[in-house]
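Here is the structure we will look at.
Just one protein chain is left out here, and the rest sit where they should.
When the chains are written out, they are named A, B and C in that same order, and each has its own residue count from 1.
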Amino acid sequence: MTDTEPTTREFTELDQIVIRFAGDSGDGMQLTGDQLTRTTAIMGNDIATFPDFPAEIRAPAGTIPGVSAFQLRFSNFDIHTPGDDPDVLVAMNPAALKVHVGALKKNGVLIVNTASFKATDLKKAKYESNPLEDGSLDGYRLIEVDLTKLTRETLEDSPLDTRSKDRCKNMFALGILYWLFHRDMQPSIDAIRAKFAKKPDVVDANLKVLQAGYHFADISGIFQSSYKVAPASFMQPGTYRNLMGNQGLCLGLVAAAKQAGLQLMLGSYPITPASDILHQLSTYKHHGVVTFQAEDEIAAVCAAIGASYAGNLGITSTSGPGIALKSEAIGLAVMAELPLVVIDVQRAGPSTGMPTKTEQADLLQAMFGRNGECPLPIVCARTPGDAFEAGYEAVRIATKYMVPVMVLSDGYVANGSEPWRIPDEADLPKIEVEYAEERTDGGEFHPYLRDPETLARPWAVPGTEGLHHRIGGLEKADVTGHISYDPKNHEHMVRTRAEKVERIAADIPAADVLGETSGDVLLIGWGGTTGAITAATLRLQKAGHKVSAMCLRYLNPLPRNVETMLRSFKTVLVPELNCGQLAMLLRAKFLVDARPFTKVQGLPFSSQELEDGVMEALNRLNANGGEA
Amino acid sequence: MTDTEPTTREFTELDQIVIRFAGDSGDGMQLTGDQLTRTTAIMGNDIATFPDFPAEIRAPAGTIPGVSAFQLRFSNFDIHTPGDDPDVLVAMNPAALKVHVGALKKNGVLIVNTASFKATDLKKAKYESNPLEDGSLDGYRLIEVDLTKLTRETLEDSPLDTRSKDRCKNMFALGILYWLFHRDMQPSIDAIRAKFAKKPDVVDANLKVLQAGYHFADISGIFQSSYKVAPASFMQPGTYRNLMGNQGLCLGLVAAAKQAGLQLMLGSYPITPASDILHQLSTYKHHGVVTFQAEDEIAAVCAAIGASYAGNLGITSTSGPGIALKSEAIGLAVMAELPLVVIDVQRAGPSTGMPTKTEQADLLQAMFGRNGECPLPIVCARTPGDAFEAGYEAVRIATKYMVPVMVLSDGYVANGSEPWRIPDEADLPKIEVEYAEERTDGGEFHPYLRDPETLARPWAVPGTEGLHHRIGGLEKADVTGHISYDPKNHEHMVRTRAEKVERIAADIPAADVLGETSGDVLLIGWGGTTGAITAATLRLQKAGHKVSAMCLRYLNPLPRNVETMLRSFKTVLVPELNCGQLAMLLRAKFLVDARPFTKVQGLPFSSQELEDGVMEALNRLNANGGEA
Amino acid sequence: MSTAESPLTKKDFKSDQDVRWCPGCGDYGILNAVQTAFANLGKNRHDTVIISGIGCSSRFPYYMETFGFHTIHGRAPSVATGVKLANPELDVWVISGDGDSLSIGGNHLIHTLRRNVGLKILLFNNRIYGLTKGQYSPTSEKGKRTKSTPLGSIDQPFSPISLALGAGATWVGRSVDIFAQHLVSMIEAMDAHQGTALLEIYQNCNIFNDGAFQGFTEKSVRDERTVEMRAGEPLLFGPDGAKKAVRFDAGMAPQVVTVGEGGVAEADLPKWDPSAGSPAAAMSLATAPEDALPVPIGVFRDVQRPKYEDETIAQMQQAKAGKQESLEALLTGSETWTVG
Partner (left out) sequence: MSTAESPLTKKDFKSDQDVRWCPGCGDYGILNAVQTAFANLGKNRHDTVIISGIGCSSRFPYYMETFGFHTIHGRAPSVATGVKLANPELDVWVISGDGDSLSIGGNHLIHTLRRNVGLKILLFNNRIYGLTKGQYSPTSEKGKRTKSTPLGSIDQPFSPISLALGAGATWVGRSVDIFAQHLVSMIEAMDAHQGTALLEIYQNCNIFNDGAFQGFTEKSVRDERTVEMRAGEPLLFGPDGAKKAVRFDAGMAPQVVTVGEGGVAEADLPKWDPSAGSPAAAMSLATAPEDALPVPIGVFRDVQRPKYEDETIAQMQQAKAGKQESLEALLTGSETWTVG
């Protein structure tokens, strides 16, 4: 605890709080949110975050398109989403206010920086009148603070120039919140010290302003009460850290590679929201990770294929447009039967779409976006922490079955964060990789002689004596691997490649079921909607409805319990951030009337939207006398 | 008639004949087949051909992988496939014999070139003993001719070198067949004269050998009888030509562009089996066709998009691997809502696969192989002649709805041929294209203001005063076309782009139904399997079975009568040269148990295979007391 | 190309869209220069088409009151080639970044250059990926630490100029975002060229690669550290009066000499010839080490070759002149038969 902890303070005890910061791209909202998140995580609350980036290009300061936001929800119980509507909104300028005030809960706390409510500011946000004065904010607990002025005053003696000083104003707001929610400032203080280690003036300024904000809140009496949220008690014992999705994926990949004894080689080309995977893995060189920023996505995946061919674990990461470009080469990996992990951090499409927004519309591309019959296993990341396991599993499957594996993540999972119980190294599943052994008998080596159980071919790495052989993208005879145009062999190989993928179904767990295994409504989803589906289902169950949920991590092949579950509910709803892609697969495969429940807005579901959807389905059921 | 017509000749009258030529890639089998086809077409028979190319690289002479074959079926009645098993097989060497003799009908005529049955030749074909001597050909009417020797003798006085002389031996075989089947030699004589116009020695040699073959057959008495097939009588009155699939597609595109008053611009990159589209269109410069051989598939489709943007009809042609590469750019065309025709002449995949073999495994790639929700209309070519209409329709839809249209053809349709009734220009459907008009009022132009009926946006061509505007791959606000990250707008635009494609269903004909509109078994197929499905269905109907067929030209959206038909049969079988792609779409959309009936061998269905499949289904039905 | 009623001013080329680059970004200066040059050149709005790929720079078309197409990453030259082939009359400009045109789009760029399509390409070289927030690019210097190279880049950068020369470019130039007048003059010069003209523009990304070019573009060092190539003139440079010059040694490498020293007379200096028979001298300048020699700006190469679109059209005209064929005749082909 720091010296800023006041001796006494009125407080209200709460179960949870949802805070949203909104400001200009340049206002440091993501950074501020990140600080509060770390602190809160370390204090033992359950957390969930949702950073909402503006378009990837800078908008003019103060305008609507330039608004950047960050939402944090923390609690003393198990939460699954960053919450729908915030209790507290910090609006750094009129544009931020305009975009976000609609979401603020009735009677919620609204902190605004009055310094940026001048006429020109209002005009940039296209406000006709000043909302601070026209009564339009009457339903909220409005706290007006001139952050800019207070910050400048605090930094009167600082050697920084005015622009740099003004940049510290987000720290003032943070200080206020730290007081308001009884947060420990030490982690942030440490973080700021580390971050600006080479610029002591900046460190000083930030810390001064942070503490000034804290004292201001303490002394000014602008708040009637402060709030406390006790640490979460439900959490499994263990050591926790805060984890973002892209980070989780990277750790999963590295952990799996280490367990398998493989060098990891990433071939990648930057693209939002996948770039952080490249960034992160490039800081792991000391773990024997090789990263290669290629000239384009095609070179990136091809280099990864080359690395896998040479005995590394080849990985390639991108977003939807990059997958489109890589699809021909992925076909080569399917044909060559090489292990490969292909990561698609989905964003809103089609085409360039809305690069900073989330979506789940690449599932069918992942399934079918290649020429010919070209099946591959698909896993997805459901939450930031689950991304670790998705990455880990992808490596396990790719190396065991000698097959490229697609990992679907999305912008929401990738940039969101949650507390993650650090696994014990010993608890990580074993991954046993064996290269084909050298042979000196001079006999012909058979690169397509398969393991009878997995149908995997041997991983015959160049440099191994006696294993020289030729492979490629032409159809090849089974066993020998020679080029073959034989009709029956082609049919055999096409079916064998499909069968190899199908057999993985026996090697993955049944999908987790939330609730009873039969009932009125089954919600079946995948990937980033898991949090919202879980939250909605729990609430509906509490309200006594016969609703269960199943959130898939394995999309191809599907877990073995999917079919029974689909047939055990009167209505099956498939919530997806697309036009109904998983629903289509389920309908085709099982001839079950799985109904798409979709949203395509570049935004995650709120759990309320899902609850409403289920209630509608229940009402329909009731109206029909219990029949779907 | 030429002077070679003998005065009297024994003959047998037949309804149809199936002839297969097989030889080394260098033996000119495709050329020989082509000559016989043209002649036969001109003589008024119905015809269907199936060229079966070897792997696209030259195999060593005389080996199995180097065998090239060509099948021609001609008849006096309406035929739909090149036939399953040939009546006559011409085998130029042991390898050709080995590969094809199995298909020859019992008691069929087998003509072999004895010159190439030396010990070394047999070894290359991996024959243990000489089939001409070991009795293994006893079930056939074996005709042994030393084509090489006879050809050399014929050309004793020719100034050509021996290699060039030997190349003429296929003409000797052709001459024999011309006698055997009472074909007129004049068209071939003319064709040879035209083809080698600049090499009079070659013309002389070829014609001499052709006639020598004819006389040899006439005089040698190697045949007990000759055969006559009367001209087809069922054919609709009109002027006919022989048409190959790639050619038909090109003519359809050019005809449509001319009807629409548009310049056609093809951006393409060579790839088997689509290259001939590039070749053919590049000979149409005098029709105002621009062809651009780009550095790769991506540049090819992008140039076509640029051309469409500038007011041309942009077209791009490729095969499956090229579609994979183009998928990102096709997404741009969907987003920019520009007309474009994308042609996929499918070949056996995945990856490089078997480039010279046919397959239908790109349907799902065409539907879903792009990032995000990115729907587009799909039409397919069912027969060589139908390719004309597929091309024509693609242009009509693309320009009317401002949307990229995918045309699926395949190697079988592309290289096959059939008689085609030349349409009257006046009978071609009108295609009315209007560019947005110039405006001088200085007002803002709205590039996404839609036609209320088609939902098409205006085609606003650069160079038109007052229409300057900006478009691109980012999500855009409806009407204005400005960049928009608004969640509701995104949902609206995603749904609108889908709706635009859906509305086309009202603008295409109901699918043709072959047979009754209800019954026991419905065969529903698409593209190149149409011939085999039609033939099998007609035979089954003749045999009294309640079988109907529906062969789709429009795959997205589906014609309006598909659903009713699916629901009106006890069993629905979906024959496809893939693992069940159309079946998947039908199942998902209609929740009907449409059963895949698939073959993935790089070969078309024989109608017998389909008949067998249907009979099995019918037997199952009967066993179940008439219930599916 | 039809002409507008009254000549347009620079302002007439500004669109109503808010310009969304970071304050201080070099892109503003380039936008300004283009608008100025377009007004100077008497262009109109409806015949002008600006085509870009993806990147900060590639947002350019939105800010120009002309036709604009913001395409996909790296493919602008291909789309633009299609536009030119469809309508050679249009005045087509391509806007691209160092990542867009040299990384993912490198192939399209070099093929466009060899074909000599009548496109004007502005390559905004900030030696960084701006839009994706700061990874190194194919022009980033070795050792550069970026988000994707935390231990420093190990890639040898391209010289866009040398690459273009190697591809057979007919017009290649270089300018700098803050050399406003020079930049406008280069844009005007490339406009006059028949065929592909590639202008590399050093552009400061003050967020992710601030000061990348400051070592030779800052006022105080500019005269000492840059040399302007002017056709027919020796390669003189140096702050007022200090008559330094670049010439070539026996190995064809550039070297700096001082006029009047060591027997170097101005008259003996080679005159710069961007239209020389061989691109060797341009290549020599393009590959000179940036830190050891003054950085050349101006026109490296300017030679004549037929434009691709002209040859396309000429071939079509010739074909049309050689063969008139009705649609009916085309559909009919050469061998037919009649039934009924």
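Operating definition for what follows: contacts are C-beta pairs under 8 Å (C-beta built on N, C-alpha and C of every residue); 3 or more make two chains touch, one makes a residue touch a chain.
Note that the structure is predicted; figures quoted are calculated from it, not measured.
For the chain excluded from display, the touched partners among the shown chains of the whole complex are A, B, C. Only one residue from C:Gly232, C:Gly262 or C:Gly277 touches the chain missing from this view: C:Gly277. Within the full complex, the residue among C:Gly118, C:Gly134, C:Pro157 or C:Pro234 touching the omitted chain is C:Pro157. Summary of contacts with the chain left out: across A:Leu122, A:Met171, A:Ala329 or A:Cys374, the touching residue is A:Ala329.
Shown as candidates are B:Ser158, B:Ser226, B:Gln293 or B:Ser568; the residue that touches the absent chain is B:Gln293.
Listed by residue number, the positions of chain B touching the unshown chain are 55-61, 63, 65-66, 269-272, 275, 278-279, 282-283, 285, 291, 293, 295-297, 321, 351-352.
Chain C meets the missing chain through residues 103-107, 110-111, 114-116, 138, 151-152, 154-159, 162-168, 248, 250-254, 270, 273, 276-281, 283-284, 287-288, 305-306, 308, 311-312, 315, 318-319.
Listed for chain A, the residues touching the missing chain in the whole complex are 38, 41-44, 187, 231-232, 235-242, 251, 254-255, 258, 263, 265, 267, 284-290, 292, 294-296, 298-300, 302-312, 314, 328-329, 331-332, 336, 421-423, 425, 438, 461-474, 482-483.
Rule of thumb we're sticking to: only the chains that are shown with their structure count from here on.
Looking at B-C and A-C, the interface holding more C-beta pairs in contact is that of B-C. Chain A and chain B have CA centres that are 46 Å apart. Computed from the mean C-alpha positions, the centre of chain B lies at a distance of 45 Å from the centre of chain C.
Averaged C-alpha coordinates put the centre of chain A at 40 Å from the centre of chain C. Looking at chain B, one finds that residues 328, 331-332, 336, 472-474, 483 touch two or more other chains. Touching of two or more other chains is recorded for residues 54, 72 of chain C.
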